[in-house]
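For this depiction, one protein chain was excluded, whereas all remaining protein chains were kept in their positions.
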Amino acid sequence: MDDNTKFLRALLRQDWDTYNAYVAEYTRQGIGTPVAIIACAFHLAVQRRFKSTGSMAEIIRFVADTRVFFADGKDLPPREAEALICAVLDMDAPWVEEIVDRIDILALSKIEGQLVIKLILDEDLSDDELDAFLADAEHLLHEQGQ
Amino acid sequence: MADPLSDVLKHLLELVDVLDRAAVAAFGAQTGAEGARTAFTEAGRGSANPLITQAATDARTASDAARDAGQALGRAARAYAAYINTIAPGTAPTRQATPGSMPTGEQLLKPASGGPLSKRILARAMIPNFDDGLEGLQTGANRLQDAAPPGDVVVPRPPTPTVNAANTEGAHLGDALLAALTIAIVGIRASESVRRLRERLRARSRKNKRGSDDG
Partner (left out) sequence: MATIAEVRATVARGVESADQARETLIAVRDQIRHAQQLATVTHDSANERVRLGHSLVGQADTDALRALDLLRSAAETAGEYSRSLDG
């Protein structure tokens, strides 16, 4: 497993010792933002959760629940969050394309990060299941040439 | 430079957008109301109790009302879109995001052909396409560079943030996870930006030295 994947795993498992060690090391070296692995994990988790249902009502409800969970959604704009989920599902709607093209990388990552954390928490995975999921996400990352 | 017409158009386009989204949500509520009706009907099976019958009837009427709301919102969106196209032809999308003819209210939006959206959103996150935000640091570092003695590269090192397991005791899990995520994305990226900046300044400093040696 790549270091960045392990970093994400530490965060998802709330293994703060490991997490802090990675933060210290990455800060020292000036590398390691886990934006790309977060995006891949988000991609897979959204498809697992919504692929067969694909209803806007469910997406709206899920985003609303996630906003409640994370500090009442002060860092999670609902329209952008819904649009990113729609984009992963190739669900086209008037506002989705514009958000995909214009959203800045920081906002993108913060939104995807919160959503993927909630998706994973909802699944209540065992350690093995989480590892398997992250291995799939890493595979997707390597396919992107990263 | 304010262009009054483009301001109006911007508002109108947003209006159509808001109405389309509201329509989709209303159809979602229709589905929920329908679900309530089904449950109440099932619960009342074999019972002559008027209470549960009333509940089922009310849920059914609510479902119809939600559907009507959705259809009205969708049609309103199309009406405003048509208006936009009379004042600025071709501006407003005429394709519906909310087919009013969906009987059950399940909103499956039309998939984009060939899956370009999902590819594009994935690609957006692939570093190192990822140089935005550097400019702010660049300006600050340039000023420091000018002030520093020649040959020295002075770039401030950000403090190392940590998530303390003790802090998370009793704190809402969501708050701890959000803090950790923010550090992972914003904090480390700041260090990355600083490192890249340091490298550029070192390269420039070496180049300046060579220049003065040659001169």
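Structure notes:
First chain written, first letter: the chains are A and B, and each begins at residue 1.
Keep this in mind: a contact is a pair of C-beta atoms (placed from the backbone, for glycine too) under 8 Å apart; a residue touches a chain by one contact, two chains touch by 3 or more.
Predicted model only: the values in this text are computed from it and were never measured.
Within the full complex, the residue among A:10, A:46 or A:60 touching the omitted chain is A:60. Although one chain is not displayed, chain A still touches it through residues 57, 60-61, 64.
Where chain B meets the missing chain, the touching residues are 7-8, 11-12, 14-15, 18-19, 21-22, 25-26, 28-33, 35-40, 42-46, 49, 51-52, 54-56, 58-59, 61-63, 65-66, 68-70, 72-73, 75-76, 79-80, 82-83, 86.
Operating definition for what follows: only the chains that are shown with their structure count from here on.
Rounded to a whole number, the gap between the C-alpha centres of chain A and chain B is 13 angstrom. Across the complex, chain B is touched by residues 7, 11, 14, 16-17, 19-20, 23-24, 26-36, 38-40, 43, 54-58, 60-61, 69-71, 75, 79, 84, 86-97, 100-101, 103-106, 108-110, 112-114, 117, 144-146 of chain A. Chain B meets chain A in the complex at residues 16-17, 20-21, 24-25, 27-29, 31-32, 93, 97, 106-112, 115-118, 120-127, 130, 132-133, 158, 160-165, 168, 173-178, 180-189, 191-192, 194-196, 198.
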